[in-house]
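Only one protein chain is missing from this complex, and each of the others stays in its spot.
Think of it as A and B in the order they're written, each chain with its own count starting at 1.
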Amino acid sequence: MKFKTHHLVFNTKKRIDFINITQEVRKVIKESQIKEGLCLVNAMHISASVFINDNESGLHYDFENWLEKLAPHDPIEHYRHNDTGEDNADAHLKRQIMGREVVVAITDGNLDFGPWEQIFYGEFDGQRSKKILIKVIGE
Amino acid sequence: MKFKTHHLVFNTKKRIDFINITQEVRKVIKESQIKEGLCLVNAMHISASVFINDNESGLHYDFENWLEKLAPHDPIEHYRHNDTGEDNADAHLKRQIMGREVVVAITDGNLDFGPWEQIFYGEFDGQRSKKILIKVIGE
Partner (left out) sequence: MKFKTHHLVFNTKKRIDFINITQEVRKVIKESQIKEGLCLVNAMHISASVFINDNESGLHYDFENWLEKLAPHDPIEHYRHNDTGEDNADAHLKRQIMGREVVVAITDGNLDFGPWEQIFYGEFDGQRSKKILIKVIGE
């Protein structure tokens, strides 16, 4: 059995952002020399997501707009979590809809993906340094 | 270590549909001869889901009704993604709520499931051929 652990670090300029990390994940899988197995990719911070969807900027605009309706940032006082001095309660909620992690299959040494699948880091409370974990296991 | 990779193909008659795939997953696990391990089941298309919930038609009606409220199909022009010529932005959103994948445990050669757990393919933009991936790893 083989294993590989790798971290990515992001510090987005915007509070909310979506970053395509598919090539970084492919690179880690290649370096692991694992031909058959599973790869976990997860946000290590609880106001961010890792998810798989379309690499299309219009859809990313729709995601942001939609999440803002389902879990609005304002009014900040609406959330008890923000009584602690934070203003990011909405980010914790948005992350639940978009998910913390993805688990992807490795077949013949590559991501076993459909034609449109791309992996994204979803940031909901950015402008500070945050980490992603990539863990590959297999043979 | 043992591995097995299997694909299922669906072409639903309706745009939105839920299909029980539990028996197909059990069959792949049995064929893999893996006694202890993990099984990943994921939609390979980004407007569809794999999820675990109840095999009850009333609940499936409720899911469809609820998802339509949270992420309405119409008006199509509401979504920037649909400026590309697509009309399925809502399907990309619905899939985020229902999830892309499930990871299930294999114990003693079987799905290690609670009494009501059933695996479903959730289609949100059907009437065309789409794939699911089943990947089993273990020993």
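Just a few scattered comments:
Criterion: a contact is a pair of C-beta atoms (placed from the backbone, for glycine too) under 8 Å apart; a residue touches a chain by one contact, two chains touch by 3 or more.
Source: prediction; values computed, not measured.
Listed residues B:31, B:83 or B:112: the one in touch with the omitted chain is B:112. Within chain B, the residues in touch with the undisplayed chain are 1, 36-38, 51-54, 56-59, 61-63, 66, 70, 97-99, 102-105, 107, 112-117, 137-139. Residues 1, 3, 5, 38, 40, 42-46, 70-71, 79-84, 89, 92-93, 95-97, 99-101, 103, 131, 133, 135, 137 of chain A touch the missing chain (whole complex, contact as defined above).
Convention: only the chains that are shown with their structure count from here on.
Mean C-alpha positions place chain A and chain B at a centre distance of 20 Å.
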